[in-house]
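Everything on this sheet refers to the single structure shown next.
Left out: one protein chain. Kept in place: all the others.
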Amino acid sequence: MSKTVRLVSENWGKIVPGSVSDYIKVGGFEALKKAIEITPTGVIEELKKSNLMGRGGAAYPTGIKWEQIYVIDKYPKYIVCNADEGEPGTFKDRLLLTEDPLKVIEGIIIAGYTIKAEKAYIYIRGEYPRAQEIMKNAIKNAKEAGFLGDNILGTGFSFDIEVVSGAGAYVCGENSALVESAEGKAGRPRIKPPYIKNVGLFNMPTLVNNVETFAYVPVIIAKGAEEFTKYGTEKSPGTKLISICGNVVNRGVYEIPFGLTMREIIYDIAGGIEGGRELKFVQIGGSSCECMPKELIDTPFCYKELKSKGFSVGSGAILVVDDRTCVVDFIKCITEFFVHESCGKCTPCREGNTQVYNIIKRFTEGKGTEKDIKLLERLSTTMKYASFCGLGQTATNALSSCLKYFREEFIEHTKGICRTNVCKF
Amino acid sequence: MSMKEVIEIIDKYERKPDKLLLILLELQKNSGRNYISEEWAEIVAKELNLPLSRVHDVITFYSMLSSKPRGKYIIQVCKSASCHVRGAENILEIFEEVLGIKVGETTEDGLFTLEATSCIGVCDISPAVKINDDVYGNLTREKVIEIVECYRKGGLKCQKQ
Partner (left out) sequence: MKEVNLTIDGIKVTVPAGTTILEAAKKVGINIPTLCYHPDQKVKANCRICLVEVKGAKGLSTACSTPVWEGMEVYTNSKLARETRKTVLELILADHPMDCLKCVRNQKCELQKLAEEFNIRKIDFDYVWDELPIDESNPSIVRDRSKCIKCGKCVEVCNEVQSVGALAFANRSHDIIATTAFDRPLKNTVCVYCGQCTLVCPVGAIYEKSDIERVWDALNNPDMHVIVQTAPAVRVSLGEEFGLEPGSIVTGQLVAALKRLGFDKVFDTDFTADLTIVEEGHEFLERLQHNGKLPMITSCSPGWINFIETFYPELLPHLSTCKSPQQMFGALAKTYYANKIGISPERMFVVSIMPCTAKKYESQRPEMYSSGYRDVDAVLTTRELARMLKEAGIDFSKLPSEDFDAPFGITTGAGVIFGATGGVMEAALRTVYEVVTGKELKNLDFEAVRGLKGVKEAEVEINGKKIKVAVANGLSNARKLLDMIKEGKADYQFIEIMACPGGCIGGGGQPFGTTNEMREKRIKAIYDVDKQMPLRKSHENPAIKALYEEFLGHPLGERSHKLLHTHYRARDVK
């Protein structure tokens, strides 16, 4: 495990989650004090220097995002912490919330101080009731210790955090759908422009960031951007939490510096394929991302390298799949997910996902045709270019990558052959 | 739960329309049948001054909410990609067999509703299942039988594993 790092995860297993005294003992709230010292512009500078990218999947530069809202002169401003973690294969936020909630809270307080917000909502998915309880308790403790509430640390800055719950909708991970849901409505994404930074929660300027992004803020402010950028690569500095799952020996959440290769991640950190089987592909970034065939696993895990080969960092989910899996059956599972999770608002995603599912199902029943493959490609293009939000735009990424790297398996299915024997004709 | 108790929950959230989702989740939890009846939905709409059609929209939009009565225990088997590659489909079939119902149905004694769900974020112990607020992972046939038995006996301390 020597390839892993402990920056944002340094307190895991060492403290009682939510205990302010424990947290302070390991250096907690020092970043907040530093942030007050260097003032909002200093915080923004440091974040820009660190090149911290949003850790939810969209990877927008955090420093620039905070700056855009800092300059807006309209109040009240709000913060919404995206803890909806719906991307399949992703469970790193769950650990952040349950192992070191105060680190997330500290990051949010620093954000509130920087952009001059008065209230933050942590939107935790309904499937994480334990995390909701732990976070509520941590907030209560932080309030009692004076780190939340009125006149924090004598600065005159008042701030409060509230936990709100999701209720089972992957689309609510999209930032405008998240805001809609936090307003007590169905989580259907909003039209942009206007953007959430200008017209967000209750139509006020709102900062939306992923849990992990907020957790990195105290790390960077306390240790300094220079220290942070010592890890990782030039274009992708620092570390990231990855959640490894699938047919590997060591499933779990690991913090790694950017730049490790996929091979190192799968074989050194995750202990290789379980049962001594062969790797077939690794899906990097969640169900909305591409599948990488084993030939490419020497690609380094970082934004630039993955993008150049047509893959993504995404949420940090890494799903390792062995040769027992039928690619077509796998894509059927992915498509079924998007059919279920589509909000239904726009034509390409609502209709496209259903049509893709119907076709893939035909393939798994041995009734797929070559013409169907052309239809799948046509649907992929339409959904990618015409969908209202990221869900529809990325729903066929996995399919497209599998048509590229595993086309023979699809063609075999048209001839009634499933080489893994998963599909029964 | 009486109408008075329903209103108490709405009052707890200060009758704010943006708390609709939280109110519905709590009402559902206290219903005993994991759902929100039309009657309660009407009370919520009236007290929050929202159209009933909007309350209905929210109930039908979210997977965790139901407008139809379900079992005391909602068994949600994850079928997303990470559980899929570790045999989730098989686990679902085992649950169907052990409970004697098909996915989407409720057992006759009103104890269990079996649902297939999207990723619940416990891929480190897949294949996994969520039963109300508790999660069980690394499932095998034996474990499934054990868990169902435990819930049949009252659902206490089933998390020991």
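Side notes on the structure shown:
Labels for the chains are A and B, by order of writing; each one numbers its residues from 1.
To be clear about the criterion, a contact is a pair of C-beta atoms (placed from the backbone, for glycine too) under 8 Å apart; a residue touches a chain by one contact, two chains touch by 3 or more.
Please read these numbers as outputs of a predicted model, since none were measured by experiment.
Across A:Cys346, A:Ile360, A:Ile373 or A:Cys402, the residue that sits in touch with the chain not pictured is A:Cys346.
Contacts to the hidden chain, counted on chain B, fall at residues 38, 41, 50-57, 60-61, 67.
Mapped onto chain A, the interface with the missing chain covers residues 169, 171, 186, 188, 191, 193, 339-348, 350-355, 358, 375, 378-379, 381-382, 384-388, 393.
Operating definition for what follows: only the chains that are shown with their structure count from here on.
With each centre defined as the average position of its C-alpha atoms, the distance from chain A to chain B rounds to 25 Å.
Residues of chain A that touch chain B in their complex: 85-91, 93-94, 125-130, 164-170, 181-188, 202, 243, 245-247, 251-253, 283, 287, 317, 319, 321-322, 325, 330, 333-334, 336-337, 340-341, 343.
Only residues 16-22, 24-25, 54, 57-58, 61-65, 79-82, 84-86, 117-126, 130, 133 of chain B touch chain A when the two sit together in their complex.
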